[in-house]
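Only one protein chain is missing from this complex, and each of the others stays in its spot.
Order as written gives the chain letters A and B; numbering starts at 1 within each chain.
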Amino acid sequence: MSDKPKLAFYWCASCGGCEESVVDLAEDILMVAGAVDIIFWPVAMDFKKNDVEAMEDGSIFAAMINGAIRTSEQEEMARLIRRKSKVVIAYGSCAHMGGIPSLANEFTRSQIMEYMYQEAPSVVNPEKTRPMLSFKHNSQNVTLPEIRNLVRTLDQVIDVDYYLPGCPPTPKLLKQAVLTLLSGEFPPKGTVLSPDEALCEECPRKESKPSDLSFTHFYRPHEILIDKTKCLLSQGVVCMGPSTRAGCEALCISGNMPCSGCFGPTSRVRDQGAKMLSSLCSNISENDETGIDKILDGIPDPVGTFYRYGLATSLLRKKITEDV
Amino acid sequence: MNSKKWRLNMPDKNYEPKIVAFFCNWCTYTASDLAGVSRLKYAPNVKVIRIMCSGRVDPQFILQAFASGADGVLIGGCHPGDCHYSEGNYKMLRRFRLLKRMLHSLGIDDERFRLEWISASEGEKVKTVINDMVEKLKVLGPLSIPKQINILDEELKEISEEHSEPLTAREELSHV
Partner (left out) sequence: MFNSNGNGTPKIGFYVCHCGHNIASMVDVEEVQKFASTLPGVVVSRDYKYMCSDPGQELIQKDIKELGLNRIVVASCSPLLHEHTFRVAAEKAGLNPYYFHMVNIRESVSWVHTDKLSATQKAKALTRAAIQRVFFHKPLEKKSVPVNPDVLIVGGGISGITAALTIANAGKHVYLVEREPTIGGHMAMFDKTFPTLDCAACILTPKMSAVKSHPNITLWTYSEVEKVEGFVGNYKVNIKRKPRYVIEELCVGCMECIDACIYKEAKYPDEFNQKLSKRKPIYIPFPQATPQVVLFDPETCIDFKSHRCKKTCIESCDRKAIDLKQVPEYKEINVGTVILTTGFKTYDAELSPQYGYGKYPNVYTSLEVERLVNASGPTAGEVVTKDGKKPKSVGIIHCVGSRDQKAHKWCSKVCCMYSLKLAHLIKEHTGAQVYNFYIDMRTPGKGYEEFYDKLMTEGVHFVRGRVSEVTDWALVPEEENKLTIRVEDTLIGVVRRVPVDMVVLAVGLEPRVDAGDIRRMFNISCSNEGWFLERHPKLAPVSTFTDGIFIAGACQGPKDIPDSVAQAGAAAAEVLSLISAGSIELEPNTASINEKFCSGCKSCIPICPYSAISFNDGTQKAVINEALCKGCGTCVAACPSGSIIQNLFEDDQIFSEIDGLLKFADIELEEMEAEHA
């Protein structure tokens, strides 16, 4: 093997979009491929866990792990890669903040199992069969990873050096990140590799945003015809842009959809959803409870709206239940 | 990790709810001083953080308080129309209405999060609100989010940092 820096990719609980985004580097991928050796990338290349285990600790220059941590296997792999790597980057919203998978933290594991293997309309399972951790079959012991009680962010399981935000991160940010790391100038540990301002900063509709925002009604995108030229918030569409890190260059807005927050909060905010809620509510036009409540009916699912990508990293992390 | 009860022991009679309060300087904090000067007696469970106006209460503070182990959060501001800064309390009320819905869907009981208008002269109300909240939270029992997360995080210890051998299959059935 050459002595080019070794790069590893791994995926945990994720949709595959992040992997796709690496491929989206298009011709730049050649540039990256030229500069590094990709030594582990289950989705694209045929390496085995054993190969990684065989490596020396710390021998991987950087590992990009995407996906949230939901199973014992993912924990195990994350730990393994951590041990073998100098730098670990949480890649994409799920590794960064739990992502969409962490909305599962609104339910307990048993609720989820119950639904998936029994209640869901498409399921036929009269024996109420459930996956088992281990199962003897023809004297062979077959095992399955355990689904954990919580969906976790990568850094709730292992030490993480950097974060590449986004659902998925843009090729531009990935390229920048790789170049930065290769340059040897490491940003402070814990840095989110994206501008530390909110999205409005780079939004093409910023100029159309009025200074006297006052909400009389909130709409979900399918409820109104969205004017393609005007700031979404000014149209009453909940746009998470003001509380979301810039860096995506307002992708969703360019597609005439509100930002739903995948880049996560700025470094000064502990809880993206709380901040967005605070800002939106502060500018509601009513002063009495009934009036306020009526307007708020336009946000029927606050958890799903404000923590779409970040319930796992929110301050409460999950729905509070009597027992687990 | 078989449906482990995180609430190890249900509230005993010694359980004392922990309540963090945010009182605005001009009305509710002044009222709580008045309660003091008038030597009214109330439960010691509420610890007050003084801010200038209820409008300063960032929903993050409330979530942080719960996440750090508060059983309840109380916000005290001036009556509608009376805010020292004219409208801060309306801003808080608006946040409160949505936050309450959100907390509700995240399993935090309504009684645990309260917004009260208490004017500078209502020392008596400071007492009744606090006592009432403490009583209600005693009935609800502890929320103890940090404890709950700690218990859930026990599962992370199953795979030790050092080795990464495949899980030895356990006999018990999980996922049930």
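Everything below uses one rule, namely that a contact is a pair of C-beta atoms (placed from the backbone, for glycine too) under 8 Å apart; a residue touches a chain by one contact, two chains touch by 3 or more.
Keep in mind that what you see is a predicted model, and the values were worked out from it rather than measured.
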{"item": "Chains shown that the absent chain touches, full complex", "value": "A, B"}
{"item": "Among A:87, A:213 or A:251, residue touching the chain not depicted", "value": "A:213"}
{"item": "Contact partner of the left-out chain, one of A:133, A:246 or A:312", "value": "A:246"}
{"item": "Footprint left on chain B by the chain that the document does not show", "value": "14, 16, 18, 20, 25-27, 29-30, 32-33, 35-37, 39-42, 44, 47-53, 55-61, 64-65, 68-70, 81-82, 84-88, 91, 95, 119-122, 127, 146"}
{"item": "Missing-partner contacts on chain A, residue numbers", "value": "196-201, 206, 209-214, 241-243, 246, 265-266, 268-270, 275-276, 278-279, 282-283"}
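Methods note: only the chains that are shown with their structure count from here on.
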{"item": "Chain A and chain B: spacing of chain centres that average the CA atoms, whole Å", "value": "28"}
{"item": "Complex contacts: residues of chain B adjacent to chain A", "value": "1, 3-7, 55, 58-60, 62-64, 66-67, 80, 90-91, 93-95, 97-99, 101-102, 105-108, 143, 145, 148-149, 151-152, 155-156, 158-159, 161, 164, 166-167, 169-176"}
{"item": "In the complex, chain A residues that touch chain B", "value": "53, 72, 75-76, 79-80, 83, 106, 109-110, 113, 130-134, 141, 143, 145-150, 157, 269-271, 273-275, 277-278, 280-282, 284, 286-289, 292-293, 296, 299, 301-303, 306, 314-324"}
